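A single protein chain has been omitted from the complex, and every remaining protein chain is retained in its original position.
And then chain A:
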Amino acid sequence: AAVQDLASAEVEAGISTLIAVLGYNNPTAAVAAVQGLIQIGSPAVQPLIEQLDDYNYGARAYAIRALAAIADPRALDILLASAATDFAPSVRRAAAKGLGALRWSELPTNERSTAQVKALETLELILQDADWSIRYAAIVGLQRLATTSELTSQIQGKFAQLLATEKDAAVRSRVQFAQAQLFSITSD
């Protein structure tokens, strides 16, 4: 048990070190630290949320990318808030993408659909953003949500509606790509 405690203490210290690296303004080191945090997985989730850097949006974007990739649903609230209201587009994009692919099955059954609907509502809200890259990321999030939740037909309807209103050629292409992906999955 002592060895186990020691091992987990080392993992914890390692997690904090990796999180600190996200704020060093060294992209190569930060990308490596994100990979390390993703490999650690679930034990890194709570520290990532608690140590989210309010002042350095670069560090915050890396932390959100790590949370998005780990996909632990404990990150739901922080991803919802970041996607909707962070001032940095890079943070919002990472959060939007992450919102689509949380491991919903880890939530108790009675919370699952509420959580998925929250993700859907936030992604639909940011589809109206003036920044094309936020809309693009919202579509990526929605496409992923359509494959991980029961909201597939609702999201397909949203995509059809979007093609009628979206003016940006790149965002339109991404909607079409998402539709094709969903069609090939739902028609299997």
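By our rule, contacts are C-beta pairs under 8 Å (C-beta built on N, C-alpha and C of every residue); 3 or more make two chains touch, one makes a residue touch a chain; residues count from 1.
The rule is simple: contacts and distances are computed from a predicted model.
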| item | value |
| --- | --- |
| Identity of the absent chain, which is to be given by its UniProt protein name, from "Xanthine dehydrogenase family protein subunit M", "Class A beta-lactamase-related serine hydrolase", "Autoinducer 2 import system permease protein LsrD" or "HEAT repeat domain-containing protein" | "HEAT repeat domain-containing protein" |
| Among A:A94, A:A119 or A:L182, residue touching the chain not depicted | A:A94 |
| Candidates A:L48, A:L67 or A:A137 - the one touching the absent chain | A:A137 |
| Missing-chain contacts mapped onto chain A | 27, 89-90, 93-94, 96-97, 128-130, 132-133, 136-137, 140, 167, 169-170, 172-174, 176-177, 180 |
